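Following: one structure in structure tokens, then a few remarks.
Note that one protein chain of the assembly has been removed; the remaining protein chains are unaltered in position.
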Amino acid sequence: MIEIFNIFLMAMLVITALAMVSSRHLFITVMLSGIFSLLVAAIFLFLDAADVALTEAAVGAGISTVLFLGALALMDVEETARGERWVRVSSLVVVAVTTIALVYATFDQPLFGDPNAPINLHVAPWYIENVPVHMGIPNIVTGILGSYRGYDTLGEVFVVYTAGIGVLSLLGDPVKNRMNRPVQNHGLRHYLIPRVVGRMLIPFIILFGLYVQFHGEYSPGGGFQAGALIAAAIILFAILEGENRALNVIPMRVLYLMMASGALLYGGVGVATLFMGGNFLEYTVLGSTMVSGQQWGILLIEAGVGLTVTGVLITIFHAFAARSNL
Amino acid sequence: MIFYIVAFALVITMCLALVRAVRGPGLYDRVLAVNMMGTKTVLLLAVIAYIMGRPDYIDLALAYALINFIGVFAVLEFFRTRESQLALTSSTTQSGQEKALDEQGGQS
Amino acid sequence: MDAWSNVVEIISIVFMAIGAFFIFVGGVGALRMPDFYTRMHAASLTDSAGPIFILIGLILHTDSFLVAIKLFTVLVFILITGPTASNALASAALLAGNKPSLAVKQTTAE
Partner (left out) sequence: MAWVDYFHYWVFAILLMIGFFGVIAKRNLVKKLVGLSIFQSAVFLLYITMGKVEGGTAPIYGITDNTVFSNPLPQVLILTAIVVGISTTALGLSIVVRIKEAYGSIEEDVIHEKDRVE
């Protein structure tokens, strides 16, 4: 019965994707990508991936639309050239052939939802069985993310950090760019209703972000989602009051500090466990028992993840906003 | 059963909003459709939580309800700055870059 | 006691059915109305009446206090943000010179 909704949503997803690629106006593409993200989040929830759906919600609803609009404010929104005819025809042929090959290949895939599919037999049962034993936390996803696959997450955090540095080095320091601009931007300060309501909601968004951060062991959530939510709150403030005020509230040096200290905290936990006699990121040595050590470790590295993600996302926003006038 | 009916109504309405988003003559119709989709998704997530018997899914609905409207504000800001930029550029002469673009558009 | 919970159950089902109806009508309106502002009017129906009925129906259906509080919070936030977003959208549209079709007709007739 539930599959019917999923089929509906997936058909809508395909239509949205087609419209996104075929539309000539980039603003329309960005708006449709908002719909795309909403549909993907609902589908993830139907497929039992609550944590992933929350991440998609936090990133897709606020931040990615704002980023794309910030970039579009610097360019022409109309797509002028369509490209030569042979390019379009030949790429259509390539795409059609590959689609047929991929669809043919799906018949070798295990059936949808098969509990005996190879993917579900190898390590997953061990994880599901051992997360409560080793860590004593109910959310298996957080357990795997923080502990069993801690190296993986460490790498991802450094990728996010590097992307933030890359954006900064490409677009320049937001504060300097802002000073060179002819017109200072005051945001939506003259729009009373959005301003009042938006300001009222910002504390709630931050509060919810902190809840997601620290309750992530018990319900869907964790550092990545919380970072995106808190960054969305700050970005909302910057949209409402202008970036200058947002930069007064959280200056760039604090953001740099957040970016770096989050990644450092994560790495530092690993080094600390080395010095305390364990392996890199072996949290067991942090506490008196295995469970308490693991819980301390997960709490610390989730805090690191949250700090880095918040810092990077707000920095990226400021970097774009200082270039454009958004 | 009533949950399935409500969820079905929500999905159908999402389809209608999608039609509006894909077809919608103006830019604003698309923003409107996105906004509608947002509210429908919040409700759909809440109803899914009941259908699946998972009360923790309501956190997701809460997250969407809180941050969904940021996109609309960004759109408002986008058009506001674009208006002021257009006013700035149209009052002076056409910039060199735009001229070069026009010439190349004419050639090709 | 049993009769009372039955009554609550029926009320919640009725509320959810009304909410689903409003949502559907708003969706049809957003598709069929002639110009942007009337479409927005229909769409804002799904932002206000629909969530009120559906979420109250869901609240009546639950026996967990925490879930009821969370749903009520969702309702409050939807009721705050929905009209604000509509307002922001309408002012953005008006700012860009998007006139209601009736207003355009009147000015051309004069």
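By letter and in written order, the chains are A, B and C; residue numbering begins at 1 in each of them.
Following the convention adopted for this analysis, a contact is a pair of C-beta atoms (placed from the backbone, for glycine too) under 8 Å apart; a residue touches a chain by one contact, two chains touch by 3 or more.
Fair warning: this is a prediction, and the values are worked out from it, not measured in the lab.
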Result, missing-chain neighbours among shown chains, is A, B
Where the unshown chain meets subunit B, residue by residue
52-57, 97-98, 100-101, 104, 108
In the whole complex, what residues of subunit A lie against the chain that is missing from view?
3, 6-7, 10-11, 13-14, 17-18, 20-21, 26, 29-30, 33, 36, 40, 43-44, 47-52, 55-56, 59, 63-64, 67-68, 71-72, 74-76, 79-83, 87-88, 91-92, 94-96, 98-99, 102-103, 106-107, 109-115, 117, 119-120, 123-124, 127-128, 132, 138-141, 144-145, 149, 152-153, 156, 159-160, 163-164, 166-167, 170-171, 218-220, 222, 224, 227-228, 309, 312-313, 316, 319-320, 323
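The rule we apply is simple: only the chains that are shown with their structure count from here on.
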The distance between the C-alpha centres of subunit A and subunit C, rounded to whole Å, is 29
Could you give the separation in Å between the centres of subunit B and subunit C, each centre being the mean of its C-alpha atoms?
17
Centroid spacing, where centroids are CA-atom means, of subunit A and subunit B in whole angstrom:
18
Of all residues in subunit C, the ones touching two or more other chains:
77, 81, 84, 88, 91
Which positions in subunit B are in touch with at least two other chains?
8, 14, 27, 31, 33, 59, 62, 66, 68, 73, 75-76, 80
For subunit A, which residues are in contact with subunit B within the complex?
1-2, 5, 8-9, 12, 15-16, 19, 25, 27-28, 31-32, 34-35, 38-39, 41-42, 45-46, 50, 53-54, 57-58, 61-62, 65-66, 69-70, 72-73, 76, 80-81, 183, 185, 187-188, 191, 194, 198, 201, 204-205, 208, 212, 219-221, 225, 229, 232-233, 235-236, 239-240, 324-326
Can you list the subunit A residues touching subunit C in their complex?
191, 193-194, 197-198, 200-201, 204
The residues of subunit C that touch subunit A in their complex are 77, 80-81, 84, 87-88, 91
